[in-house]
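For this view, one protein chain was removed and the others were kept in their places.
Chain naming follows the written order as A and B, and within any one chain the residues start at number 1.
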Amino acid sequence: MATSIKKLPDIEQVLSGNGACGGCPATMGLRMVGKALGPNAIMLLTPSCSVASMGMTPKLGYNWPCINITFASAGSSASGIANAVEIMKEKGRFQGELPTVFTWVGDGGTYDIGFQALSAAAERNDNFIFFCYNNEAYSNTGVQRSGATPRGTFTTTTPTGKRQPKKNMALLMLEHHIPYVATATVAYPGDLYDKVLKAKSIPGMKYIEILAPCYLGWQFDMHDTVQMSRMAVRSGAWLLWEAENGKISFSNPSASIISGKKAAESVDDYVMKQGRFNRLLKGPDAAQRIAEIQGDINREIAFMRERAKIVY
Amino acid sequence: MKAAQVIMATGNNAAALAVKSARVDVVPGYPITPQTSIMEAVAAMVENGELNARFIPVEGEHSVLAAAVAASAAGARVFTATSANGLLYMHEVLHMASGGRLPVVMCNVNRGIFAPWTLWADHQDSMAQRDTGWIQYHCSSNQEVFNTILQAFRVAEQINLPVMVNFDGFAISHCLMPLTLPPQEDIDRFLPPHEPGWRLDPAHPSSFSNVTVASEYAPFRQMLSDDIMASVPLVKEAAQEYKEITGMWDGDTIDTYRLEDAEVVAFAVNSMAAELRLSVDILLEQGIRAGLLRPRLYLPFPSEDIIQALPQNAQVMVLDRNYNFGHPGGILAAELKSALFGRRNDITVKNRVMGIGGIDLTRRFMAAEIRAMMEE
Partner (left out) sequence: MKSVTKAYQPISWPMKGAGGDTGSWRTHRPVVDTEKCTKCQFCWAFCPEAVIDRKEITIDYRYCKGCGVCAAECPTGAISMEMEE
């Protein structure tokens, strides 16, 4: 069982009054990350909403040492810091416990421009946690498509709906043979908290991706952030899983969907509640387009069910 | 007291040995000809325990410098090296290093730029990075490469600026020359441990480079510009103190040869400037009062020192191993004219571009070129 809400620690690393939109799923997720990591950590960001949210010089909305770096380089810069603090500790120039080095990067900085540096850092198994908060588009620049944008989505650069499915990024990271990979989302804070706590205790490269439903990009009411996150999981559009040393396990409600104990909810409710889909789903080909979206989800469920059976 | 040791080393070996002597903490690296053997040597020294550092074999030059600046922000002493297209690929991060005031030291082993592909030396790569806010040294011998890397760390860490140490591919990087290695305790005296005023530290959380409003941004950029200029005395002081400790001298911001009463002054950087000393000897034998002025520091451009050093009414023959596209001739000539304008109206500046893509520059060839330029 995931840690219950009442047992989550008090500590707040995300400070009130930061620059994020109301109802922001990224700060919501980052709050949970902060509760698991605590203050002894170094944070890297690349251009994204969370940089816009953190406040302008000289004010900082996060209670960590942070560095904003070039967009393509979260993976390599995190390697630089992880190696720097380790060698300085060895040489007696870094006092105290070694900090957790982590990145906090959007889906653009993970799936697209940052993929090369991330892939290489994973292959080197450098010691840090790479967090991707995935709002399935370039929300900070006004909602353009990314490699994480699902098929059928309206963005400003896919004005008739994206024609291609998204990548399965977490699975790609798993195939880098890193010791820990997990997916999470904001509606399940205990699950997220536990995964971060586990990642923190494992040396080497860890990848955690957090689905972050963005009311602005997805076009729903901002008080529904958590509800949308929950619906993504219940429909199977987002699967909650983790893999320690390559062995995949699912957490609920995804576990029940994978095992077949409980059918995934139909995707209709999920997509029709979001302007990014429903504005395109009112035409004569609506049924076919919803079927395509459902088809992608079914494929991922079937694939991950079988992939989880491979243990090496 | 231990004596200095003399060995035979290539320029790239000399660079790697300087990295070891500087007790560098972190070296991200990626192969590119003709720089590769620096990274190979550093990786080997880290592996066999000669150098207590972390070598990070990243996947491309953009990541090389991204890892370097981040490690530097964490408080480590950081070195890396590259060449040509690798340097161009770093362009974005070069700006981050200078704007972020991160004292990374990087060797650029000069090589011509694609397209078409070439492997051999010219100076288009480093000079194309003129406006990135890095201090740039250009070296003319293996020994100078070694000495300059140590001086570069000292200057970089004093003024919080990144420093590029340039030297020619193959002519320096791959040629063996005698190399004097001063005793480590002398080097430790010259280059104290790196203690940055600010670093990423969980005990004192602070953030580096949030979005900055114009009224805050502009003063930081002004300070960057001012501090690059303010590095000149530090460069001189480093050269002077290095000389006092090790007895070795490569010039400070500039290096000169037979300049005092010269009527014709050869003006060039890197290995061709070493060869030009011999060209000067040829010209002297021919009865021409020739001399040499080599800017060892390309950026900040040592205008004042050049203005002071040039003899009255000299003709300066600028031999550029690069193009100043959109203008006739090369970049050094444009820099020199800009420095002299309104200050030394007695000086004539003439310019030729040569040695592009590694074309061999012999003493006789350059002496003949200078003679021909005198007739222009």
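One rule holds for everything that comes next: contacts are C-beta pairs under 8 Å (C-beta built on N, C-alpha and C of every residue); 3 or more make two chains touch, one makes a residue touch a chain.
Keep in mind it's a predicted model, so treat the numbers as computed, not measured.
Q: Could you tell which one of B:S206, B:Q222 or B:Q308 touches the chain left off the display?
A: Of the candidates B:S206, B:Q222 or B:Q308, B:S206 is in touch with the missing chain.
Q: Kindly state which of the options A:E12, A:E90, A:E175 or A:D285 is in contact with the chain not pictured.
A: Per the contact definition at the top, the residue touching the missing chain is A:E12.
Q: Quick one: which of A:C24, A:A137, A:L171 or A:A243 touches the chain that's been left out?
A: A:C24
Q: If the missing chain were put back, which residues of subunit B would it touch?
A: Residues in contact with the chain left out: 100-101, 160, 197-198, 201, 203-210, 212, 216-217, 220, 223, 227.
Q: Quickly run down the residues of subunit A that touch the omitted chain.
A: 5-6, 8, 10, 12, 14-25, 27-28, 31, 53-64, 186, 189, 221-227
Just so we're on the same page, only the chains that are shown with their structure count from here on.
Q: Between subunit A and subunit B, tell me the centre distance in angstrom, where each centre is the average of that chain's C-alpha atoms.
A: 43
Q: Mind listing the subunit A positions that touch subunit B in their complex?
A: Interface residues on the subunit A side: 39-42, 44, 51-52, 54-60, 62-70, 72-73, 75-81, 83-88, 90-91, 93-96, 99, 116-117, 119-120, 124, 126.
Q: For the complex, give me every residue of subunit B touching subunit A.
A: 25-26, 28, 52-54, 56-60, 62-64, 66-76, 78, 92-93, 96, 193, 200-213, 216
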